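The complex is shown incomplete by one protein chain, all other protein chains being positioned as in the whole.
Right, chain A next:
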Amino acid sequence: MKPVLMCCSVSVDFDGFYALQGADLKVYPHEVRFLIGPNGAGKTTLLDVICGKTRASSGKVLFYSHDITDMPEHKIVQLGISRKFQSPSIFHQLTVWENMELALKQDRGLFAVLRAKMSEADRDMIITLLQRIELLDYADQKAGSLSHGQKQWLEIGMQLIQFPQLLLLDEPIAGMSAAERERTGELIHEIARDCAVVIVEHDMDFVRRFSKQVTVMHEGKVLCEGTMEDIQQNEKVVEIYLGREEKAC
């Protein structure tokens, strides 16, 4: 099977500090890939490179056969990669509904947007998605007034409505209650029926519960890959990461 995403020895140089030092990653269709690793391992930076927020100093990022290494952010989105940021970044001044409206898959050119009208199909789609993320009752509220967990869901909803082929999630369950976490985990697997998901997560219980393939990063490189069981056996991983967590417990 052809991978959706291929990162080939990606390095990122922040004025002499290498946040990524030749990271490799392959993600296949319908996969839910967890990225774990200690703080500062470069997980967020890797997602930033994929979505164009940060530029790779060397290496390549391929999306199917497109070379997206140097593509502008909005073009990458239009190809079908969407990104949820670590801190919820929704538009606080707009209502929940308006946030979804902007996120719709649409022609984002200026003149198309000037003439844009909400079609029945779009309306139904927003309603369906708002139901799925349990925000339909809040449609007319300003997004800034939502709770932290609801903001996270709204942002996930805004990714889903774009029907991406690759979804990048950075710590999506931060600040959520136990019930919200459970629901988010299920949601992620529902999403994976339609697209590949790369998800950065710190919460090991969550990873254990919802992961199939896990990639461990350390000091800007990929340390190893496998199922959670495989990884827990890996000595290096135990040493740098799980061990530290267990010791802490």
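Heads up, the rule we're going with is that contacts are C-beta pairs under 8 Å (C-beta built on N, C-alpha and C of every residue); 3 or more make two chains touch, one makes a residue touch a chain; residues count from 1.
The criterion applied here is as follows: contacts and distances are computed from a predicted model.
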Options "Urea transport system permease protein", "Cell division protein FtsX", "Cysteine desulfurase" or "2-oxoglutarate ferredoxin oxidoreductase subunit beta": UniProt name of the undisplayed chain: "Urea transport system permease protein"
Of A:11, A:45 or A:162, the residue in touch with the unshown chain: A:162
Residue touching the undisplayed chain, where the options are A:4, A:36, A:90 or A:195: A:90
Full-complex contact with the absent chain, from A:7, A:20, A:61 or A:103: A:103
Residue in contact with the excluded chain [from A:8, A:116 or A:224]: A:116
Touching residues (missing chain, whole complex) on chain A: 51, 53, 72-74, 77-78, 82-83, 85, 89-94, 98, 101-103, 108-110, 113-114, 116, 118, 158, 162
